[in-house]
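Apart from one protein chain that is not included, each protein chain of the complex appears where it belongs.
Right, subunit A next:
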Amino acid sequence: PDWFHWTRTSFTEASRPFAGLSDVSISEDIPVEGDISVPVGSSRRDEEFSTLDEPVKETILRDLRAVGNKFIHVLYPKRSSALLRDWDLWGPLLLCVTLALLLQGGAADNDDQGGPQFAEVFVIVWFGSIIITLNSKLLGGTISFFQSLCVLGYCIMPLTVAMIVCRLVLLGSSGTVSFAVRLIVVTASFGWSTFASTAFLADSQPPNRKALVVYPVFLFYFVIGWMVLTFSPSQ
């Protein structure tokens, strides 16, 4: 079988690369243990792709199921391993694109192509997530860079749902009633997003630093919620 021929070099984030696995006796304090105790997932990977057609479909389905699973975990935010262990950035990318598309066509656009607004959403979401991640890492968090990006990205989902609801409400009317409805929906989803992401992020911090980590997350979702709430369609 093919896996016999795979040789592997592994790097943890903190250790420097070691020269292959040439001396197993060195492996006491280098995490070769984590290397040899291979989780079931990667032995599954070894058997894939013996033919091109079938396994590609399987891999696509596996990745799609992983992404869908994480969306469900955002709906019931408790500290679960799904968002943290198998991080991926496809969900955040999809949510970011959806949110940016929904924020198109607003009255604030002076450019008929909606250009600046679209790129603005991208920049705010990704740059904001990176800044929050750096902040939590500088405060000594144990969560890794991409895990944090994954959590922050997936927790934009409630605000995206709120944007869909807002656009539907705005199709009907633009008066005070619709504003009140939109305010309630956006506030609820903002609270949900913040609560969901802090359920994952704050756990990785020592207790006296939790507020310092939560505050930028609060600000991040506040800005996005503000963009959603102040959206008004052009006449």
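Structural remarks
What we mean here is this: a residue touches a chain if its C-beta (ideal position, glycine included) is under 8 Å from a C-beta of that chain, and two chains touch if they have at least 3 such contacts; residues count from 1.
Note that contacts and distances are computed from a predicted model.
Hidden from the displayed complex is a chain whose UniProt protein name, among "Centromere protein L", "Golgi apparatus membrane protein TVP23 homolog", "Integrator complex subunit 4" or "Lipoyl amidotransferase LIPT1, mitochondrial", is "Golgi apparatus membrane protein TVP23 homolog". When the omitted chain is restored, the residue from A:59, A:187 or A:230 that touches it is A:59.
For the chain missing from the display, the contacting residue among A:84, A:99 or A:152 is A:84, taking the whole complex into account.
Listed for subunit A, the residues touching the missing chain in the whole complex are 2-13, 17, 19-24, 31, 34-43, 45, 49-50, 52, 56, 59, 63, 84-87, 90, 93, 97, 100-101, 104, 113-116, 118-119, 122-123, 142-147, 204.
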